[in-house]
Structure formats: structure tokens, C-alpha cells
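For this view, one protein chain was removed and the others were kept in their places.
Should a chain be cited, it is by its letter among A and B, assigned in written order, with residues numbered from 1 in that chain.
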Amino acid sequence: MYVAGIDIGSTSGEALILEGERIAGWSIVDTGYSSRRAAEEALEIALKRSGVTRDQLRRIVATGYGRVSVEFADQQVTEISCYARGAYFLHPQVQTVIDIGGQDSKVVAVGPGGKPLDFAMNDKCAAGTGRFLEVIARVLQLELSEMGTWALRAKRAADISSTCTVFAESEVVTLVADGVAREDIVAGICRSIARRVAAMAARVGVEPPVMFAGGVARNWGVVRALEEALGHPLMVPEEPQIVGALGAALIARDGITS
Amino acid sequence: MLRSPLGLRLVRALLAGRPQKPHHYVSADFFLEMARGAYASHARPVVWSNIFVPSELFWGLGIVPFFPETWAGLAASMGLSALGVSQSAALGYPVDLCTVHRSAAGLWASHLFPRMDAGVATSHICDIAGQMISNFAFTEGKPFFLLDVPQSNDGAAVDYVAAQLERLIEHWREALGISFDTDRLREAIRLSNQARALALEVASLREAQPAPLRGSGMRDQLAMLTAMFGHPSGIRYYQALRDYTARRVADGQPEQAHQRVRLYWMHLMPYFESALLSVLEDELGGAIAWEEISTLWWDELDEREPLRSLARKIVSLFFNGPIQRRTEMALRLIRRYHCQGAIHFSHWGCRQSAGALYVLRARLRREGVPLLVLDGDCIDPSNLQLGPLRTRIEAFMEMLA
Partner (left out) sequence: MSISDAGKPIVGLLSAFVPRELLFALGCIPVRMFPTAAKPTAAEAYLPRNFCALTRNLLASFLEEKPPVQAVIFTDEDDSLRRLQDVWAECVPVPIWGSLEVPRTDDAIAIRYFASGLTRLARQLELHTNEVLTARRLRAAISLYNQQRRLLLSLKASWLNGTLPTPLYRRLCRLGLTEHPQSANEVLQNQIDSLSASADAPGVAGDANGSAMRLLLIAELAAPAALVRQLESQGARVVAEVSDLDELSVMQMVAETGETVDELLIALAEAYLAKTPAPRVRAPSRRLAYLTQLARERAVDAVICACSKFCDLPLAEYPLLKADMERIGIPVLLLELEDETLSGQHRTRVEAFLETVRAHG
């Protein structure tokens, strides 16, 4: 029995095909201008990789910012529930999952069975999200994928005081003009994100083990900074970006068996 | 009053041909009468006040109260918040201040508010409510009296506030030429107690399951609680509401048909048209069994000691003092109304209500009550984004279901 989970965020969309307990295949696409188009594309690619056809899917659950656009889904569920469920599947001992996405970040306290117990979200402000890193990467003329490596080379993380992405950008320009090393600036940005997210996490209450998911979890500079800010080591899945789609697929499967 | 654009809109809105519940006619009538007294008549002095100065005092002294906070909410419901907020920016009020007070400032500056003969405010609950009224009074050259309210609610605090109420009456005698008729104040106390008893009946009726009343329809309760007591309309209003609620319970016909989860709503609700509550109630079946702003917090007033009673009413408001008072009240009401969760609407700029949410959340969590915090604005629609709030509400309902 095959089911699918689709997670459409503001910057990327993911789809995952599940057969029982086995992940048959998954995909990541850019969301672009159309959530619906991205959902179709992500699903097609995931099906192809799984060797499964659309007809074989028993149930589809959509989540994420663009979930209401996925009209062909059988159910829409928020990413809070999906992240909790997906994290629990990957590590049943997990107590807290943190997701930093392209434009939002969230912290979910995970209860028995992967049910969310509490959560906090930031989706009003780019500071503390992947967008912050994107903006700064552009200023520093770095690839986003390199930011983590640069951060780990820092000797002394620069102090970024602005609470706003726009102002932080101009602050970074000043730091560059003052001759501050790029790696130190990148490390400062990672630390700024980590502190913001850690403060949000504290409102929910951080219980270890803590999983870090979402695209920004690929950035080891943020991983290290977040571990330092939280005072706990982080579990980072091999594919941190598909945790939401995984959770959606599991909820789809649960919907059939119940 | 009808020369004032605000007054005209008010009349239109209140008399609009939408279906009205019986108690709505009473409240519309009451607010029209208050508006007439404030805008159109010079028979009685008009005193601007924050909402926590007891209304019994005004009605008992023959004064027409004008509550800028309440009228800012009313203006928001009539689509006038953009005017109020933008005008307040032109005055120089920083944008991070609460929009209730900024909007009031803007509406005052736009000459949409009635005349002011004097100002009064309590210092408690909200820092800038009193500040704004003192600002208006200063600019208008009118006298202002600050009722300094301590955080304690013991006998010494009551004595302190009661002594100030005596001075306030003296101040109004000199400034406004009113006469202090003890019998009239006692009558206001009696009327207040009668309304209080009826309001408590409503509170008991609302324990029924399913919840007989729709929480979104109780948005204006704070205005009733803070303006009607001491006036005959208070009795008529709560009588009508009691009868209406009792009928709903007896007939088994709740206002909200689809109810999955019972909730306790904390703090305010958007005064402007917003789909926020309909998402919660109609789409997701979240039933607001009780809302914090409907909670009648004071003991029966003693007409033999009117000023001490009113002082006690002032200091005993559970928003005053340490957060534990508000938290324990929340837990009592959550249990009473069998609520499975609580939602706190954090109005932007309201430091007193949102400042200690960390403690509130922790306490509720220890008692097994999940709390959802919604960041929004009850006056300025541009400051309330439905999309992110919808996700939070949906996630919360998924948690509770």
C-alpha cells in the first residue's frame, strides 16, 4: 500500500512516497510562483523515483504553507503535526523538533506517538530563517551551500546586533568595509539565527533529544551555533528537508489504517 | 451628534437592518443615549475615562462618561481604524504603541470625539490608557485626575483608593460644579448589584454543553461590563441576555451548531470584520465556551459604603497585581466551563497582557491545559495576518482533537 506526503513551503516543495514503514522515494523542487504546480512536479518526481504510479497511491496528505493549493490531496494537515510525526518516525526518542525553513521557523514539543504537545512559530519576520542566510550570502558573494563551511572556519564570530534582516544586511556591508573576515561575519549570522530560534524554543521548553530539520539544517555553521545556544546536541537527519513530507505521508497511512 | 461623522456612522451601524438579538437592541439604545449625552447635550458634564474607573461613579454623580478605548473599538468595527491610526502617526505617536490608544488619539485629533469637560483614569492594568487621557486633557486645557491604584488588593489598598475617590468627587465638585447626592450614588450601586446578579445567571447558563452562545458574538462584553453597571440599561441588557441564553439552552439550540472542542478565550478579539473567529468556530468547530472579557470580577457592592465598595471593585480586578491572579482565574474558568484548551489573543503593543505569557503558559501546561498564543491586532486590520494565524489555529485544533 502506497501513500504520499507533500510539503509545499514558500521556497521549496517536497514529496515522499511511503510503503508501510519503507520510504520508497522522495523529491525536492523549488516552489516558484505556483504551489499547485510545485506539488504536481514534486509528486511526479517522487513517484518516478519510487517506481510507483499515481493510481497506486491510496491516500495523499498535503502540508506546508501551500497545502490549501494542493487540491488533489485527500487531506490537509499543518506542518506542526507533520514535523512532529516525521521526526518521531526517524527517532522515536525525540522530544523536540526545530525546523528552520526558507521563510519561517518552528519548534514543536513532541509527545508519545509523535503527537505535538506544544509549538511556537515565527513566520512574520525573516530574521531567524533561511531567508536571512540568503540575503547575507548575496552580500558576501557566497553560495548558500558554502555558508556552513565558511562559518566553521571563523576565528571570532562577528557581533550582528540588528534584529531585522534588512538592517542586518546594511550592518554586514559596514563590517565588510571595516575589513572583518567573511568567515567571521558568516559565523555571526549563524549565531544570530541560532539565538533567535533558541529564544523561541525556550518558550515551548526544550527537552532533549532535539532534532533539527528543514533546509537550514544542512548548514553546519547554524547547527553548531544552535547547539551552543540550546546547550544540547542536535540530531540532524540525513535528509533534513523531507521530514515534513514524511510526517504527512505517515499521517496519510494512519488515516487508512484507522 | 449627527453632525459628527462618527456619530452618524454609529447611528447607521446600530440601526442597520441586520438580524439583532434582543440584548443588542438594549445595548444599541444605551450607547446611543451615551453618545447623545456626550455629543449633543450640555445638560451633564462629559468626563473622559479609561474603562476601569467604575461606571457606577459616573451614573451616580450625573456625569456622562466617555471611554476613548471603547470608542476606538467601536470605530474599528465601523472601518475607521485606518483614519485613527494614521492620524496618530501624524501627531508623533510611535507606531509600536497599542493601536487602541493610538487610534483613540487619531480620532480625537480628527475631532470625531465629543467635548471633554474633564479627564480621569486609574493607573492600573494599562500604563498608557491614563497617559493618553492626561495628554488629551492637557492639550484641551481640562482638569485631569489620576486614581493611583496599587498592586495589592488588601484593606490598606482599598482604603488608599477610597480616600482618592473622595478627593475625586471633591475635585469634580470644584471643576465641574456637580453636586454629590449620596442617594443617587446608592441608587447606582443598587442598579449595579441587580445587573450583577443577572450577569452571574448568564455565566451559569453558559456552563451548558454544547456552549449556548457563540464566543465571537461576545466581543463587546468588556464594553458592557465597564459602562453599563449603575445604569438602568445594565439590568435590561443582562435580563435580555439571560432570557436569550436560557431559551437557547432549554431549546437545545446553540448559536454554533458544529462544536468539537471547548475553549477559553483570553484577552480581546478583533473589533473589525475578520474571518479569524469564523475559521476557529465554523470551519474547525472550536467553541469559545467562555471568554476572559466577560468575567465579572467584583463582589456585590455595599450601598452603605459606596466609595469603599467601588475602591474594592477597582483593586480586585484580576488583571491587577501579579500574573498569578489572572492565571488562577483562568484555571478556575477553564475547569468551570470544561475547556480543553485556551487561546490568548496577543494584541500588538499590549505589554500588560502579553508580558508574562511565559508564566501563564507554564502554569496552564502544568495543569494539562494547552495554550495557543495568537499575535494580532484588535484595532488595525493591516496588523492581523490571517494566513499564519489560520495555520496556528489549525495546528492547535489538531493537537486537541
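Basically, contacts are C-beta pairs under 8 Å (C-beta built on N, C-alpha and C of every residue); 3 or more make two chains touch, one makes a residue touch a chain.
Here the structure is a predicted model, which means the values were calculated and not measured.
J.: Touching the left-out chain: which of B:20, B:86 or B:151?
T.: Final answer for the missing-chain contact: B:151.
J.: For the chain not shown, which residue from B:362, B:386 or B:400 touches it across the whole complex?
T.: Once the missing chain is taken into account, the touching residue is B:362.
J.: Which one, B:134, B:221, B:274 or B:294, makes contact with the chain that was left out?
T.: Going through B:134, B:221, B:274 or B:294 one by one, B:134 is the residue touching the chain not shown.
J.: Taking the full complex into account, what residues of chain A touch the chain not shown?
T.: Residues of chain A in contact with the hidden chain: 159, 161-163, 167, 170-171, 174, 195-196, 198-203.
J.: Tell me which stretches of chain B touch the chain missing from the display.
T.: 91-94, 96-98, 101, 121, 123, 126-128, 130-132, 134-135, 138-139, 144, 146, 148, 150-152, 156, 160, 163-164, 167, 322-324, 346, 348-349, 351-352, 354-359, 362
Heads up, the rule we're going with is that only the chains that are shown with their structure count from here on.
J.: Counting in whole Å, what is the centre-to-centre distance of chain A and chain B, each centre being its mean C-alpha position?
T.: Here the centre of chain B sits 41 Å away from the centre of chain A.
J.: Enumerate the contact residues on chain A facing chain B in the complex.
T.: It comes out as residues 65, 77-81, 115-119, 121, 123-124, 203, 205.
J.: Show me the residue ranges of chain B that touch chain A in the complex, using the header's touch definition.
T.: By the definition above, chain B touches chain A via 358, 361, 365, 370, 375, 385, 387-388, 391-392, 394-395, 398-399.
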